[in-house]
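Note that this complex is displayed minus one protein chain, with the remaining chains in position.
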Amino acid sequence: MRFAAKLLIEPNKRPFTIMLAVVIVIALMDQGEGYFFSLGTVFSVMQLFATFGLVALGLGLSMLVREFDLSVAGIVGLAGCIAVMTGVSNPWLGVLFGVGAGVVSGVIQGLIMTRLHLSSVGVTLGGLLTLQGLTYVLTENKTISYPNMAVALGLNAPIGGLVSVRSVAALAVFVIAALAMTYTHIGRDIIATGSDRRASRVAGLKTDRVIISVFAASGASAALAGVLLSYSLGAASPVALADVLPTAAAASIVGGVSVVGGRGSPLGIAAGVLTLCILRSGLSAIGIEPHVHDLVTGAILLAIAVLDAPELVQRATAWRLDRAERKA
Amino acid sequence: MPILAVDGVTKRFGPNEVLKNVSLSLGAQEIRAICGENGAGKSTLVKIITGVHAADGGTVLVDGTPTEITDPQHAQELGIALVAQELSLAPALSVFDNIWLGNREVPLFHRRKELRERARAALEKVGLEELPLEAPVSRLSIGRRQLVELARMLTRDARVFILDEPTATLSDVEIERIFAALRALKDEGKSVIYITHRLGEVFQICDSVSVLRNGELVGTRRTAEIDRAQLMEMMLGRSLREMYPRYDSRPGQPMLEVRDLWVPPVVQNFNLTAQRGMVICLAGQVGSGATEVLRALAGLAFDSTGEVGIAGQPVQLRSVMRAQRAKMQFISEDRAGEGVFLRLNVGQNLVATRLGDHSRLGILARRGLRATAAKLAAAVGVDRARLRSQADELSGGNQQKVAFGRVIGGDEPGVLLMNEPTRGVDVGARADIYRLIRQFCDRGYCLVMASSDIEEVLGMADVIVSMYRGRQVATYQRGEADLHRVLADITHPVAAA
Partner (left out) sequence: MSELLPRARFRLRGARARHVVLAVRIVAGGAIAAFALSTPGFTSPLSINALLNAISLIGCVAIGMTFITLTGNIMSLCLGATVSASALIFLASLSFGVFPAFLIAILFGVVITAVQGFLVGSIRANPILVSIAGLSLLIGGAALITGGQRIYPSGEGLQMFKGRVAGVPIEALYFFATVVIGQLVLSCTRIGREMVMAGSNLRAATAAGIGTTRAITCAYVIAGACSAVSGVLLAARYGSGDMELGAGYDYTAIAAVLVGGTSIQGGSGSALRTLVGVSVIAIIEVVLLLRGFSQQLQYLITGIIVLLVIMLHTIGERH
């Protein structure tokens, strides 16, 4: 029992524990009917993962350095549109321009934040609105179709019934991110900047560079998500993924990323995304209505919010002692 | 040849001449203390040496060669390493990662065996052999963290270590470890500049001491050749007595009674009685429990237990609001973090705790508040013209006065709890604050203060309670104890109570 509690409370292990718990609970609810543990379910989970995973990775990276990149929602749409418009003959060109736009947007916002000492909420909010505006201008408020059907179908074709090119690409990005964070000093620098920026700067770390790089990466990651999504839908629309922000944030937080920075990892974020995707696909696979997914997600997030609350122990102890004294 | 020297250095900030023609030189294997009151120019001198400021006049010499130190990075390359009071370690990272954090020469794949060996070697030199490289820094005590920071400097081939008030937040065991590390560094051929207010430590660990006063170098002496009183005289330029107001304390009615106070994890079984008009000083270093007792009485310690009574009425702990209702007020040592509302103006700061007195049905009576603010400002000597300026524009001393103003001025004098009342405050303001303390005690307040500055304790206290590791060692009335007695109590008491 203690062991289980430790797995839940310890933030590094928690995302995997939660994911496992969700799988077990849904499997139990399935009662052996076989709807949950089927290839179809896994495939739909992985397709969702491909859509949300990279956005969550981008947002999660910005949270690691104690910032919050609201603009990921905007870059998803913009990159998708750019890719669809430029990638008709050569899809790789679209990828290049789309991801490039993500990098540029991240770098510009990072520069504004570091040079002018501004907080990320304001800058990325402005960035979000600007990016959405740019998307509208580029598409002239219409849905643009992507005629290259081969690419669209190819991206979503099931491989072995489990994954598709899109989900493999997303997984690959996560693996690369995880390797980079562990085996190079990039991971150390990011965690240091998030955990104590002033101290890191004094120690000689160029925290400005770290922040700009993180926002470039977050822009690139969200852009790639947008590009792949637009290609696979065969169209790009200005209003892609309007509610992506809370989902991405929820995935990162369930994945162990701390909103105040300094804690989290790409693998944890992947687990968080998977958890939410499993909840969504798994529950509908066994016939439960989609709003249960929202309720369960909300409950999990609330539990994490309370467990991670800095003054939980203090209040509880003070209350306990007050009660004891009143009785005496 | 001296490793580091400054010759005729002058520095001006606007119309103020902060350093006037200062010259000193540091040899190899020398531990030099730099002492001086707040505002004497120590930090400006260090900033020039570490490349933060450029001197307006004079030269800095490294290994005998005049050098212009352009920025902190350059200073590090020259082998000058600063360990500031706020450590520059990232708590979420391991010891190994922190040692190499920010180091330019670290390659992309950063966990090479060679780097681990060098980190291990550096840790050994500072006495941390048994510390695992992967230990998270967040789990280390402050003393250990400082040693990790020293180890980091070693991996950057530092030759001159500048330590700014290194022991202010350390327990005695950790202080010993730092001293051992410094002696080891000295044997290795390094030099140390040791900035401190703690004169005892100057004689314990340093070979020599340079004293700054009002921007000028008063002199450099070998510690073997002077004594504490002479050092104090050099620092203050006047005798000790003029700082602390003369008075005759007449103890009034019993005011505060503390029984069986426990503050986990430090304070055990603390007891105290105090009368109106008295200044009680809890003397002790960091970790002695003096600060913890005050914060518990103030209601800021969520797990403290004990019996507290004010003027006969019992007061429950663990709540600031309950303490305030019982007229027990707290002034923190951390002004910026816990004392002053930087974005609000001085007037709003002063009346922060008085809102209840001036509101009816939740609506504020602004005129009454303004009048009270003016009254409080006058009482503590803050210029009325300042009432509308933002608090972050004030000096440290004025901010401390505002903090003072906030807690006095109720109709009934109560208990004031002050933690390190003059930390970071310059000489002039210190004398003002001591005077204010006496004034309010004369009016009937009872003041309990915690201080690690023995001179301050001896100068101000009617009753001294010395503390060590969470326990009371001894209680002295005024005149019963001298410096050595109290110092012995708080560093290594013969018989802990």
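Each chain carries a letter (A and B) given by its place in the written order, and its residues are counted from 1.
The definition used in the following text is that a residue touches a chain if its C-beta (ideal position, glycine included) is under 8 Å from a C-beta of that chain, and two chains touch if they have at least 3 such contacts.
Just so you know, these numbers come straight off a predicted model, no measurement behind them.
Of A:11, A:100 or A:126, it is A:126 that touches the chain left out of the display.
In the complete assembly, the contact with the undisplayed chain comes from A:245, out of A:26, A:83 or A:245. Here one chain is not drawn; of B:192, B:298, B:437 or B:473, the residue touching it is B:298. When the omitted chain is restored, the residue from B:338, B:383 or B:482 that touches it is B:338. Where chain B meets the omitted chain, the residues involved are 43, 46-47, 50, 52, 72, 82, 84-86, 164-165, 298-300, 320-321, 323-324, 330, 332, 336-344, 348, 352-353, 355-356, 359, 362-364, 366, 389-390, 392-393, 406, 424. By the touch definition given at the top, chain A reaches the unshown chain through residues 68, 70, 112, 115-119, 121-123, 125-134, 136-137, 139-141, 202, 242-243, 245-246, 249-250, 253, 259-260, 289-299, 301-302, 304-306, 308-312, 314-315.
Assume only the chains that are shown with their structure count from here on.
Residue ranges of chain B in contact with chain A, taken from their complex: 73, 76, 84, 86-93, 97-98, 100-104, 106, 108-111, 152, 302-303, 305, 316, 318-319. Across the complex, chain A meets chain B through its residues 183-186, 188-189, 191-192, 194-196, 198-205, 262-263, 314-315, 317-318, 321-322, 325.
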